[in-house]
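Here it is, the structure in full.
Missing here: one protein chain of the complex. Every other protein chain is in place.
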Amino acid sequence: MLSHINGRQICVQQQRIRQKIFYFGRTLDYEFSYGDDVTITPRNYKFTFRHMGELDNHYAIIGMAHVAGTYPLYYDAINEKGLGMAGLNFVGNAVYADVKDGVWNVAQYEFIPWILAQCASVSEARQKLAGMNLVGTPFSEQLPSAQLHWIIADKNEAVTVESMADGLHVYDNPVGVLTNNPPFPLQMFQLNNYMKLSPKQPECNFSDRLSLCTYSRGMGAIGLPGDLSSESRFARVAFVKMNSKSGTSENESVSQFFHILNSVDQQRGCCEVADGKYEITLYTSCCNADKGIYYYTTYENHQITAVDMHKENLDGTDIVKYPLVTGENIKYLN
Amino acid sequence: MLSHINGRQICVQQQRIRQKIFYFGRTLDYEFSYGDDVTITPRNYKFTFRHMGELDNHYAIIGMAHVAGTYPLYYDAINEKGLGMAGLNFVGNAVYADVKDGVWNVAQYEFIPWILAQCASVSEARQKLAGMNLVGTPFSEQLPSAQLHWIIADKNEAVTVESMADGLHVYDNPVGVLTNNPPFPLQMFQLNNYMKLSPKQPECNFSDRLSLCTYSRGMGAIGLPGDLSSESRFARVAFVKMNSKSGTSENESVSQFFHILNSVDQQRGCCEVADGKYEITLYTSCCNADKGIYYYTTYENHQITAVDMHKENLDGTDIVKYPLVTGENIKYLN
Amino acid sequence: MLSHINGRQICVQQQRIRQKIFYFGRTLDYEFSYGDDVTITPRNYKFTFRHMGELDNHYAIIGMAHVAGTYPLYYDAINEKGLGMAGLNFVGNAVYADVKDGVWNVAQYEFIPWILAQCASVSEARQKLAGMNLVGTPFSEQLPSAQLHWIIADKNEAVTVESMADGLHVYDNPVGVLTNNPPFPLQMFQLNNYMKLSPKQPECNFSDRLSLCTYSRGMGAIGLPGDLSSESRFARVAFVKMNSKSGTSENESVSQFFHILNSVDQQRGCCEVADGKYEITLYTSCCNADKGIYYYTTYENHQITAVDMHKENLDGTDIVKYPLVTGENIKYLN
Partner (left out) sequence: MLSHINGRQICVQQQRIRQKIFYFGRTLDYEFSYGDDVTITPRNYKFTFRHMGELDNHYAIIGMAHVAGTYPLYYDAINEKGLGMAGLNFVGNAVYADVKDGVWNVAQYEFIPWILAQCASVSEARQKLAGMNLVGTPFSEQLPSAQLHWIIADKNEAVTVESMADGLHVYDNPVGVLTNNPPFPLQMFQLNNYMKLSPKQPECNFSDRLSLCTYSRGMGAIGLPGDLSSESRFARVAFVKMNSKSGTSENESVSQFFHILNSVDQQRGCCEVADGKYEITLYTSCCNADKGIYYYTTYENHQITAVDMHKENLDGTDIVKYPLVTGENIKYLN
């Protein structure tokens, strides 16, 4: 549960260009895990919304969740229609509204299910957002409201949703990336400062009277930040994603997606949050939103693990959980 | 074979602190593979040196090699005594000597076998280096001499070996990291510019009359470069390695080692070396130099694969090869 | 006249700490000059406001202006009460309101006179701003409305005023610096990324197992940007100003103020705005707002030139102009 998390995350939307297959994934970075499962919510699971009654029938959902009793508190998920959504920490900036009449009052923890249960596209989500009031009602006394912002994406577009002191903002997200603070418009603006970075070797513009040289490959992106602050990770993963080239098969596409997110991996030791406590990338995920497959790795397991929602009975009423595989599964050849 | 490689690599020496177990590994980054195998050279394989006759009996070696006929052209390897050695590109700077009398004339391609076959420690390697003449004799007409420099490491220390126009240099390598250009002393010197970087959050030194804030975790290392040039990768992996914290088991240590090297992973698309050609991290390795186990991942296979030299007959005469596993081995849970 | 200027400027508020004497100055950077004078507007000069009638009696003002006919179009100025104000380019972001009833409709070009004529402090200016409507009425057909934002400062505080599509913003400006794009809140936010910069030498936090060294003085501010973009200049001049130490005499204080602004000097050749056209720092100013003295240098005259408002008849009705001294006045000792 993200309730208390001051941690960090990165979310990426990516398309397999030719086939327009849509991949959606994220990292979740924190110093410990709340206990997470790959969780499938079938079509007939009954969602009880705090301020809006029940929803008996809806799109099936697969994603990573902390399951509280029988309720899936999703961190990130996709639905069977190919819409993805993830919540990321937004501490110090997230402010939720009070309950009011004449709108859909959605509690912060219900936001992912509410959208994914009903919307088949970002376009449909935009309509829901227009009539929605995002409120701070906590899930329980033990699980208070988390300060989050969200990315909602399909194969054609992405939006960022930020609820702040001055209201609810829905921003077009042309880069398909979200991290944490500062607010999204500031993150996007800073990309302008990196506009000359390139995967190609630089030309010498410094002076035509000096013989400067490219003494190494990869000098075109000098200036790209390598630290673990959220603004630096936003720029880095944006650069990697926008220049990424993938093979065309499913496995190559998934592999490449993990390479993109690994560019912002948090190694244990490099982000000390308290004496001897380190934020790490607890898990990294990649959903094939077309096929409904949830791929992931964990910090201590480099092998990619997968759960396919279509191998479950999607017309069921109970959630299905697959606990995270967390130890290295090494393949010994001899 | 590194012969023509203008590509890049990173090598890291790391210890599991408490038990003083020594891990040694590298990335190999290039736009295509020459065909590589995890290759074990048993004790009685006959090494025929070009200028020094034969060596019938020696330490057993495991490492990554392009095997030309029956000859293992090692990129990186360890021996059964826990000494590791790797060759990395050093294009434009490597200059080899001519054959001369009264010294050991070692061809560049024989350097790794010659050291690992005979030396049990860096200290012993230093003695060999003192009487050695590194010459440019090519392996064959098809495999001309590669421009390389080397790191030699055991659990106590590491050295860098660079053969340049002004002679052979053997440098202490206190950081236990090697990349490519520029020469090692320049790489080490540049680390001074990053001395204030830290895994901890920064204090505000800018001004005591401004309320600046740490709006994100991980701001202590702002200034660490994130691009793929060799100088930037050297600084980045040095920072990650020096601040890395690992669990104590073998699997956790190996996992952490891959996290360190993943911090300089080259994603396909981010380093374009010719139209539509991209340098990528072809493989990443981690040897447990105490146990003689060679772990690796490949660009298209995130799962860690392992070969244990002690599961082979180390008293044999023929090399043993394990071809690289190169496709994703995904574990499906349903 | 700033009407068409896409150029750049920097404004700084500074106090002589002990005596609390207030200095206020700026650079004006552009590729050519419109013809500027140090211009004194005495108390009985009749200001005719476009939408608000006339003002016969007011505070005297000294500053840099392009004088159109007999009207002083101020770039920056102070009044006899010690309030300073400057307009800086804000191209692409400035949006002015339409004229409406029940408020003071101030044309963009009247904004500096309107405030400085009537307000003795930032506090008084805030009250005026609360009832003001900033409109885009141009001075003339030849001199259309400029896209600007403003800094207003006295010895105790400073505010930034930005009129944008979403209305008029009045921001506290704790750093006492303004440049150009992006909007002020983004500029201030970016300072957080520089919080660990210091005038003192850095400690080694990179690793306690490496002997990194301060090979040069001045390494504490590594990471401070040195280019001529507005965001970089904002950070640089903010760092220099906040850490500046001055002697206590008037001349030392003025000298130090010019050193602060020289840290963001634009050298001819370093900012090419069109083929063979270069933005340069046309003039740099420093007002002693307590004494009413306007000091300045020009690009081609390093000597400081001064005009003292109190040496003129401040009860007059006509403006007094001192054309800029623009050639080097070199003192030959032999």
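As written, the chains take the letters A, B and C, and residue 1 is the first residue of each chain.
Going forward, a contact is a pair of C-beta atoms (placed from the backbone, for glycine too) under 8 Å apart; a residue touches a chain by one contact, two chains touch by 3 or more.
Please read these numbers as outputs of a predicted model, since none were measured by experiment.
Asks: What shown chains come into contact with the chain that's not displayed?
Replies: A, B, C
Asks: Of the residues listed, A:165, A:195 or A:274, which one is in contact with the missing chain?
Replies: Result: among the candidates, A:195 touches the missing chain.
Asks: Have a look at C:33, C:121 or C:232 and name the one touching the chain we're not showing.
Replies: Missing-chain contact among the listed residues: C:232.
Asks: One chain is left out of this view; which of A:10, A:175, A:237 or A:314 touches it in the full complex?
Replies: A:175
Asks: Specify the residue from the set A:33, A:121, A:214 or A:251 that touches the hidden chain.
Replies: Touching the chain that is not displayed is residue A:214.
Asks: Kindly note down the residues of chain A that lie in touch with the hidden chain.
Replies: 174-175, 189, 191-198, 200, 202-207, 209-215, 219-220, 222-223, 238-239, 242-243
Asks: Across the whole complex, list the residues on chain B that are touched by the chain not included here.
Replies: Within chain B, the residues touching the omitted chain are 182, 186, 189-190, 193, 229, 231.
Asks: Can you list, in ascending order, the chain C residues touching the missing chain?
Replies: Within chain C, the residues touching the omitted chain are 6-8, 38, 92, 180-182, 197, 199-200, 215-233, 235-236, 239-240, 243-247, 251-252, 254-256, 258-260, 262-263, 265-273, 278-279, 295, 297, 299-308, 311-312, 322, 325, 327-334.
Here is the rule we go by: only the chains that are shown with their structure count from here on.
Asks: Copies chain A and chain B touch; is their interface built from the same residue numbers (over half shared) or different ones?
Replies: same
Asks: What is the distance in Å between the mean C-alpha positions of chain B and chain C?
Replies: Each chain reduced to its C-alpha mean, chain B and chain C end up 55 Å apart.
Asks: Based only on mean CA positions, could you tell me how far chain A sits from chain B in angstrom?
Replies: 34
Asks: Tell me, which residues of chain B touch at least two other chains?
Replies: Chain B, residues with two or more chain partners: 197, 200, 215, 219-220, 222-223, 239, 243.
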